[in-house]
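What follows is a short report on a single structure.
Of the protein chains in this complex, one is absent; all others appear in place.
So, chain A:
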């Protein structure tokens, strides 16, 4: 039932647009708030508090979408994949349950405490709540990636000889899967790129293009001097640094992950390179045009020896090709087609790398153009070192600044391409070497149900995306606001939890500080 597979892909890819944003925004919010607490300069502290508030609100609305789409994931293993749930329940179930008990409760409860607790909790306790959220997102990511790593490289299980079901032999071993060690930092680095790109797009838009804050309308001088504009400039540069750092970390960890993957799933890496025959000193292919069914290359442009180096760390090592692996697996697992869709694997792998690097590069250029508080449109900003010539003509800079709000699309696309590669190039396996994807689907599911649910999820998710975008746009266009302050004395009104109903008593509009609405 291919519809079920398509549905899993759709809802999972969608869910995974919001997850990396939540992961990175949680840590960025925590970092911003910590700096605001640590700084001695009261003006800077206020700027940072206001920035914290904005990023925190973005986190909240993103987290909400992540929660409701994440719930779908947890249900889906039973709804659409009951055969898989029965056979791998012992391995998968504890992982999901432990993630929920250990991490998800933390995130959900403490995020509420953080947002509503500004005027209720002591300052450091309040700061701790957002850090707990941030750590919770990382624990969640680690455990869920542990479940995925099991599918990439099954470890810590025994097959029951009578029922054929997998039994978990050691949770510690499941959580120390070599694939997990490589994939977790790679995923977190990718998440950092997405969150960073969002901050860069927001900050740069408000600083250079979008509506000026109420107090800074009019002259460019007023705009430059406005504290909120300085806050937006800071948000943009924080985002740019995060994207660049995330980009470097993604590249380094990706290299490690590639080597691990070559050893545990050689077919996946052969597919990524469209390497059909086993080759010693294999070249890295920059571009390949294959025949229509993707089974043979027609033309390719290569860098000699690079693939062997990337796959194993040695230039003259041997990399196994698709044809040999197919023969090997047919012998091992019985007749069948054990190769994934080669063009999809090849191009998603390249899209991930190039789009990811491009977004880090753009962030790097932004950092350079805005160094030392320069206006990127000034001639000085884009002057080459030791030369008076401008590297970028002014119209190009202007256009780029206008395009910058769309930057998050790049790391989002790179991340999606990466997961499409990871998951589709493992096919036909659901858990590599153990069970085929087609055997995991709920046996009772009817085609009508699968089509109906796919349509329903797609429609609702589409609406969700539009509403989320509108709200983010609205939040970003607002003037920055201070978080609610903790009152010096308890509010008299609120201590009323008296017995008996006396509504008249509650009617008086006393002069009280106004707190933001929920």
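In the analysis below, a residue touches a chain if its C-beta (ideal position, glycine included) is under 8 Å from a C-beta of that chain, and two chains touch if they have at least 3 such contacts; residues count from 1.
Operating definition for what follows: contacts and distances are computed from a predicted model.
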Omitted chain, identified by the protein name its UniProt record gives, among "Isoquinoline 1-oxidoreductase alpha subunit", "Cytochrome bd-I ubiquinol oxidase subunit 2 apoprotein", "Fe-S cluster assembly ATPase SufC" or "RNA polymerase sigma-70 factor (ECF subfamily)":
"Cytochrome bd-I ubiquinol oxidase subunit 2 apoprotein"
So which of A:37, A:67, A:306 or A:367 would be touching the chain we can't see?
A:67
Hey, which of A:10, A:45 or A:85 is the one touching the hidden chain?
A:85
Which listed residue, A:117, A:146 or A:321, touches the chain dropped from view?
A:117
For the full complex, which residue in A:38, A:252, A:460 or A:485 touches the chain that was left out?
A:460
Hidden partner sits against chain A at residues 57, 60-61, 64-65, 67-69, 71-72, 74-75, 77-80, 82-83, 85-86, 89-90, 92-94, 96-102, 104-106, 108-113, 115-117, 120-121, 167-169, 171, 442-449, 452-453, 456-457, 460, 464, 467-468, 471, 474-475, 491, 493-497, 499-501, 503, 506-507, 509-510, 512-518
